[in-house]
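A single protein chain has been omitted; all remaining protein chains appear in their positions.
Each chain gets a letter, A and B, in the order it is written, and its residues are counted from 1.
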Amino acid sequence: MFFLDHIWIIPLFPAFGAAFMFFFGRRLQKSMVSGVCVGMVVLAFAWACVAVWQYTGYAAANHGQPFEKILFTWLGTGDNGVIYPTHIGFAQFHADAGFLLDPLSSIWLLFVTGVGMLIHIYSIGYMGHEGGYYRFFGYLNLFMFSMLTLILGNNYALMFVGWEGVGLCSYLLIGFYFQRHSASTAANKAFITNRVGDAGFLLGMFTIAWYFGSVQYTQVNALARSGHFAIGDPWITAACLLLFVGACGKSAQFPLHVWLPDAMEGPTPVSALIHAATMVTAGVYMVARSNALFVLAPNAMKTVAIVGALTAIFAATIGLVQNDIKRVLAYSTVSQLGYMFLALGVGAFAAGVFHVFTHAFFKALLFLGSGSVIHAMSGEQDMQHMGNLLHKIKTTFGTMLIGTLAIAGIPGFAGFFSKDAILWETWSREAGAYRYLWYIAFLTALMTSFYMFRLMFLTFWGKPRMSHEVEHHIHESPKSMTMPLVILAICSVGAGWLGMPHSLGGSNRFEKFLEPVFAKEAVVLEQGGKAAQVAAGEKQVEHTDPLEYLLMFASVGAAVAGWWLARRAYENADKGYKEPIRDISPRFYKTLFRKWYIDEFYDWFVTGRDKLAGVRLGAMGLGEAMWKFDAEAIDGTVNGAGWATRESGTLSVWWDKWIIDGLCVNGVAVVTRLVSYPVRVIQWGLVQWYALVMVAGLVCFVVYYVVRW
Amino acid sequence: MTPIAPTFFFYFLAFLAVVSAIAVITRRNPVHAALSLIVTLLSLAGLYLMLYAPFVAAVQIVLYAGGIMVLFLFVIMLVNLEKNIREYQWNKQWIVGTLAAVVLGGLLLFVMRRGYDIFPTTFAGLPETQNTQQVGIWLYGNYMLPFEIASLLLLVAIVGAVVMAKKRI
Partner (left out) sequence: MAEITTLHYLVLAAALFMIGTIGVLTRRNVIIILMSIELILNAVNLNLVAFSRLYGLHGQIFAIFVITDAAAEAAVGLGIIIAFFRNKETVNVDEIDLLRW
């Protein structure tokens, strides 16, 4: 049990690679860089294989229990941790640095390290001529470390560490060519949109911590399955919806899908690894991990299913008209993720996980193949300028064809089994309650097939539409690039066989492997009372419904129809070929081409980057309004206070000048002078005045005596 | 036949006195004023004669007109009045001054009218020919003291005038 016991070493391998690049990468040669980093991932993969092998033995011995290894207490010690009130009492927040391995995380562990290893090998050839070689591999290893932490953690907090880490690495890698403005903008968009989802994740985690008193998976699941909670519990529904918001951000569901197509600004291996196979599946992983909670919240599951289905068809419609080869694949990823959430939403957890598993292989294959095509075309990504590469890059063509067949759902290839499982579950769950979603999923399958074959026809068939210079340089990619393609192609075929359903004569090993993880719920329609759940691990009787064959036939028919329509429109595409949708309705074509104007909507109403009718709305509009308020109202008030002070100063001046100086000081002087004037005249100095006064006095005297007489 | 000579002479002399008195205060040239004053004095001397006082009339002519007015004329000559003759003659308080004086004059007349009844109606017998002798007797008899004091006063006046007019004391 050595490798299993030391499962915590697995994330440390790429962490070491990243640290090594951080400290010494600049001075190393390219061979050293690739040797260290790729070697680390190879080691991680090898260790993972052995660990999973050892786990199967462990699980057989312990009735399918998950293997848990706690290294140390990360948050919250025995005596002085954070004590917070839950709705049933007080609890201490406790999160360990612990690692959990059960069937769910084993699947993820295997394909993350496996596909990651292949993509690392591919990157040696693809990035061989680029600058920043050591930086690229450093980030890629950092990403592997974060992703492994995410899937191996035993509690929501540690998962969140990994969650944030993959978001960070996504930002770093999308903006790898940071000198390009479009790249840095796309990196910002990815990170910010992720952040919106992270807020939901955090709130969901807090709700769980409050409601259950713990964030550890085993404890939460035990509480949830104990029958203590009623189905449709509002707090659990709230927690699940909040967690799903996080999943939408990370897995690019509507309306937080906007970052994934722009993320194609990063190098192709990044698109393959992060945005096809691994990071975007983190949301699916999280929902699958919380299945015990989701099962208790039927409204949340309905929401998941509806959002997944709508995203699937929404992205598929946009993918029909895109011209950039990587963008078509990006929308395809969004659409397929919608399928996965649809599966989880209707309760078919195993089918959803199976689709993740197969999708990882064929989507990575398609992305790497497109990278090979771009490499051959000397950097040209626009399909309008490709054509007739069929005979020139044979290996790439062959592998991409296999990948296309897989995604379209042609029987025998991986995608057929997984997609078909999803469609069947959608039709049949809850006695046909989700049937309307089946129609949407069916249409999406048709469109998927159409746009994938459109991609193939435009790229490899038809007349060459590129410039002559580019045409001369077309060459097959080096072995380091083609070898992973071949391996992935083999996996795209073989992976499907693991999930061969009972209807086609296999025992669905994949589903069986996952049985200990998913509780098989009996009824999740709203019926009061406690959950009558079938405990995890109980076997359900396998039986095949004849309808399943009919639906299988229908989905294959849809795939073939898509191929045929694409062939009709694009097989002989020459310069200036026509898009059939544009011919039917140019307006509709434009709407699809502009991605249903979602980005414009966000720019107007959410971020406020563009003004709507001269008014800036959204977050920046709020900022502008605040700025205007501050500048006018608050600064106006401040200025007004200053003005008032100045005016009061003027008033004081006036008061001082006129009232104090004028009235009080000068006034006294004036009054004194006025009073003194009459008194002065007594001593004029003029003799005749004295004589006059004498005469006047005499007159008065005489008058006085005459009157008295 | 009623005697009209006293009446005529009185009015004639009175008219003369008043007219020349007005001339005194209104003339620009002080010499003219001084001469008008002499006329006034002479007419007053005539009036004294009519009042049976020949000695006073003589003293008036000799002393007043012959002494004081000559003194006035000397000083007028001493003082340079060329500039003064051309200036404005009346001062700033002439309205009020005139008014006060007129009021005073009116009051005097009023008092006289009112109190005239207590005057005796008969004249005292005053001999015309013996007037000087009588004045002499009275002057050196009953009025000896005022006479001496008057002479002392004249002494003081002389000394004072000399001192005042000297250039260097």
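The criterion applied here is as follows: contacts are C-beta pairs under 8 Å (C-beta built on N, C-alpha and C of every residue); 3 or more make two chains touch, one makes a residue touch a chain.
In this text the structure is predicted, and so the values were computed from the model without any measurement.
Enquirer: For the chain that was dropped from the view, give me its touching partners among the shown chains.
Expert: Within the full complex, the chain left out of view touches A, B.
Enquirer: In the complete complex, the non-displayed chain touches which residues of chain B?
Expert: Residues 2, 6-7, 10, 14, 17-18, 21-22, 24-25, 27, 30, 33-34, 37, 40-41, 44, 47-48, 50-53, 55-56, 59-60, 63-64, 67-68, 71-72, 75-76, 78-81, 83-84, 87-94, 96-98, 100-102, 104-105, 108-109, 112, 116, 119-120, 123-124, 126, 134-135, 138-139, 143, 146, 150, 153-154, 156-158, 160-165, 167 of chain B touch the chain absent from view.
Enquirer: For chain A, enumerate the residues touching the unshown chain of the complex.
Expert: 680, 683-688, 691-692, 695
To be clear about the criterion, only the chains that are shown with their structure count from here on.
Enquirer: Report the inter-chain centroid distance for chain A and chain B in whole angstrom, where each centroid is the mean of the CA atoms.
Expert: Taking the average C-alpha coordinate of chain A and of chain B, the gap between them is 135 Å.
Enquirer: Sort out for me which residues of chain B touch chain A in the complex.
Expert: 91, 93, 96-97, 100-101, 103-104, 107-108, 110-111, 114
Enquirer: Residue numbers of chain A touching chain B in their complex, please.
Expert: On the chain A side, the touching residues are 688-689, 691-692, 695-696, 698-699, 702-703, 706, 709.
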